[in-house]
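Every protein chain except one is present and positioned as in the full complex.
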Amino acid sequence: MPLDTKGNARIMQIGFIGLGKMGGNMVRRLSKGGHECHIFSIDPAERAALATETGAVPADSVAALVAGMATPRTLWLMVPAGKITQSVIDELAPLLAAGDCIIDGGNSYFKDSVTRARALAPQGIAFVDCGTSGGLFGLERGYSLMIGGEDAAVSRNAPIFACLAPGIATAPRTPARDGGPIAPGEEGWLHCGPPGSGHYVKMIHNGIEYGMMQAFAEGFALFASAGSDAVPEEYRYKLDLAAIAEVWRRGSVVSSWLIDLGADALAEDPKLETFSPRVADSGEGRWTVIAGVEQGVSVPVIASSLFERFNSHDDTAVEARMLSALRAKFGGHKGVPPAS
Amino acid sequence: MPLDTKGNARIMQIGFIGLGKMGGNMVRRLSKGGHECHIFSIDPAERAALATETGAVPADSVAALVAGMATPRTLWLMVPAGKITQSVIDELAPLLAAGDCIIDGGNSYFKDSVTRARALAPQGIAFVDCGTSGGLFGLERGYSLMIGGEDAAVSRNAPIFACLAPGIATAPRTPARDGGPIAPGEEGWLHCGPPGSGHYVKMIHNGIEYGMMQAFAEGFALFASAGSDAVPEEYRYKLDLAAIAEVWRRGSVVSSWLIDLGADALAEDPKLETFSPRVADSGEGRWTVIAGVEQGVSVPVIASSLFERFNSHDDTAVEARMLSALRAKFGGHKGVPPAS
Amino acid sequence: MPLDTKGNARIMQIGFIGLGKMGGNMVRRLSKGGHECHIFSIDPAERAALATETGAVPADSVAALVAGMATPRTLWLMVPAGKITQSVIDELAPLLAAGDCIIDGGNSYFKDSVTRARALAPQGIAFVDCGTSGGLFGLERGYSLMIGGEDAAVSRNAPIFACLAPGIATAPRTPARDGGPIAPGEEGWLHCGPPGSGHYVKMIHNGIEYGMMQAFAEGFALFASAGSDAVPEEYRYKLDLAAIAEVWRRGSVVSSWLIDLGADALAEDPKLETFSPRVADSGEGRWTVIAGVEQGVSVPVIASSLFERFNSHDDTAVEARMLSALRAKFGGHKGVPPAS
Partner (left out) sequence: MPLDTKGNARIMQIGFIGLGKMGGNMVRRLSKGGHECHIFSIDPAERAALATETGAVPADSVAALVAGMATPRTLWLMVPAGKITQSVIDELAPLLAAGDCIIDGGNSYFKDSVTRARALAPQGIAFVDCGTSGGLFGLERGYSLMIGGEDAAVSRNAPIFACLAPGIATAPRTPARDGGPIAPGEEGWLHCGPPGSGHYVKMIHNGIEYGMMQAFAEGFALFASAGSDAVPEEYRYKLDLAAIAEVWRRGSVVSSWLIDLGADALAEDPKLETFSPRVADSGEGRWTVIAGVEQGVSVPVIASSLFERFNSHDDTAVEARMLSALRAKFGGHKGVPPAS
């Protein structure tokens, strides 16, 4: 059986559906790794360009994609979570045979992944949920993969996961593991447990990500505020936010990939004026807070992070108006001494 | 010694400095109670009108006010907390004699009140800090008074406090106290402890007030949102916010003076459109959070309430822009599938 | 048609299932109001005693209860929300006829109430969800009722709602409504909207209640802490918590039923030592946070309140241990200077 370009894994054939920024880069990384990618997206130009660039085999339709592959097939979905994921699965399922495998690499809700795995099981189709972190940089940096599914399906696709993951060499080993056998996770991909567990772990990952981002955002908001005349005199410092982000990249406790990215953004735009004051929230932040509530686990930081995003795109301001209404009622208009 | 109009307290002479919405109403209530008010404010028309209305004795200056009173004098300050309070005290102190008393009824920082009491003590001037709650409605409803100071000074001014306070009859007695002797606080005023303790208790009162207001604001924001098409279908209810506030006024666990006020505001303006989406914060909310931090006591609700007010008047949105910058860096622009 | 004891409403016949602390008191209040109550609970002694006390008609079974009533019947359920509610409805439904009505007065999830209304509709059975606030004191104070359901069913049962509610006379009218016609809600019960809306409004009510309770809890924790030697000297005041609660009952901005209850608890047990440091959370607090998340509305205070309850019964302390683990890793053991 042929090995991949690293010489340590079987060459696999894989079908890829969804060739956006994430999916496209994953096909690039897999193709570089020697794997045979069959690709489909709804945009013919997109798939043609990617095929030309990577040598992947383009297909005109989902059916053609499936028909062009040898069994047992692995189909990787990299499409927006939610209705689209479901509709692609609905289209795929009748085309597949027992022994085939669908991997959902998007940010689907783990409860949906459990449902999907159960629905496909009677047909003998394995469903694997794979939380995929790394964003645009995954092409070079590799993707951190959190995988849920039955053992057999995960094992069979191990070469794919190993190729997409960064590999153990991309970071020094954890001291407590150094010298020991390679433990699960050290290559950058992890079989977390049964179906749903991959997306569950990825969901919490994103919840933590929300908290870390908000922590940085609060800190830099303090720095920006310190440069204004609106604060008490003892807090007035004209700080170079970009330089502070830079100094934290090396040696500090907060050193992280996020501060690397923050340093880059601030180097480009020191006042962040080109970035939107409205912050979208994806499903995973919301689901993590719901998980906290349903598990009975206190998650104040993740919840606060989510709520600050809600605040950033609240146009009605009913909450604030209600506060104003109450203040007006007990204290009269603005000129009143602040006794209440 | 003459009794007040309730027949149960000595008639007092009191000097009042600051005749705004709070101070003016307090003079009205004291005058109705039979007390002899000497009044001063920087606005000659304001003091003349109030004198005409209430029979209070107006003075042209702080010095004239003091000169027109018999010793031992009590001077009540009802001026904006902060620099103005200090400057009035600085003006007053040299004019007073040992045995006189200054009562600060405003929302001063309790640490400042301790400093002031210490600074005036060598002169034999008593300093009493009196947290005053009740707002515009205090004239009819009475004021809840939280008082810090030496025993002698507080005792001597008890008739004033009793007149300003609502009195025990304004609410049914607490069951556990019913039939027993009247306990401290039941008349609506309380000698909390040494100087500073009155303003300390009032500070925490306002912190709690922030939390209660924010709790209501969040609830009504949910109701308003339920009326929009932006929420999942199962949450869509066209609710009558004013009617909900009304139904809670009687019998519910959240029945409170604040919901009474909220019901009034909503009856006037069911969509709250006339109320500002920017909510001012007074010092006391801020100081309560600092107290939590310095006492090592967890105050997440009071802190969140304060931060939501900060959010309501944040124009720079640096925090949100920083979040957007980080998202843009790892995930690319909006069209990217939400994997991160 | 006979009128109730207030002379302003039809006498109704009503079946009551669930005679615990809430249900029992409601039967007492309805019986006093002249309504004919048929009652059932699983505890024969309980229903017998209540029948003796109130003149209500006891039944040996749900079937007997239904058989003993005239059509169209109204059955009020006051049983623990969740599985029990569903099982009672499952038992009831086959016994009922078109035109009958089931009122769920418990704290059911509004989404379940929508489902139940839909499931019963084809049989012609009306389902009404009635959020009921007031707790143990409702017997005397009346209950605040938030009602969801079709117009006809709600109208037909108006006399029941009116009897259970406090009535307009129990509080002064809202100033903006004074002199006008009686608006919805002023009697203390409100038809909020279609099925589910009653429980939705009650859910939010309880979320607000959580926030208000937590605000008070934080304030009194600050007061208790101020009495200890663990705080900085300037914060040390030996405060009388019970007296403070008392003084706030009259005239203050935080005056509320909750502070009335707090004053009672503190009068009985000034250090609160007899009360558990573990606080249960009911479903409604959790559901309100989920509503915030799913509606995209920021609810930091309600969420914090819920999380503090979670904290109060967390025995594993994994969160804190993880923090300790991280600190230990970067900073060494406790003796290290706090540079990090």
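Just so it is clear, A, B and C label the chains in written order, and each chain counts residues from 1 on its own.
Note that in this section a contact is a pair of C-beta atoms (placed from the backbone, for glycine too) under 8 Å apart; a residue touches a chain by one contact, two chains touch by 3 or more.
These figures come from a predicted structure and were not determined experimentally.
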- Would you list the chains present here that the left-out chain is in contact with? A, B, C
- Message: Of the residues C:217, C:243 or C:302, I need the one that contacts the missing chain.
- Response: C:217
- Query: Which residue from A:128, A:258 or A:279 sits in contact with the chain not drawn here?
  - Reply: A:258
- Message: Need a quick check: the contact residues on chain C for the chain that isn't drawn.
- Response: 18, 20-23, 78-81, 105-107, 132-133, 135-137, 206, 209, 213-214, 216-218, 220-221, 224-225, 228, 257-258, 261-262, 264-266, 269, 272-273, 275-280, 282-284, 300, 304, 308-309, 311-312, 316-332, 334-340
- Query: So which bits of chain B touch the chain we can't see?
  - Reply: 253, 281, 286, 289-290, 292-294, 296-300, 303-304, 306-308, 310-311, 314, 319, 330, 340
- chain A residues that touch the omitted chain in the full complex: 111, 114, 133-135, 138, 141-146, 165-168, 170-171, 174-177, 183-190, 192-194, 196-197, 200-201, 204-212, 214-216, 218-219, 221-223, 225-226, 230-232, 234-235, 237-240, 242-258, 260, 263-264, 267-268, 288, 291-292, 294-302, 304-305, 307-308
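Note that only the chains that are shown with their structure count from here on.
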- Taking every chain's C-alpha mean, which one sits closest to the mean of all protein C-alpha atoms? C
- Query: Roughly how far is chain A from chain B, going centre to centre by Cα mean, in whole Å?
  - Reply: 48
- Separation of chain B from chain C, taking each centre as the mean of its C-alpha atoms, in whole Å: 30
- Each of the following residues of chain B touches two or more other chains, namely 133-135, 206, 209, 214, 216, 218, 221, 225, 257-258, 264, 300, 304, 308
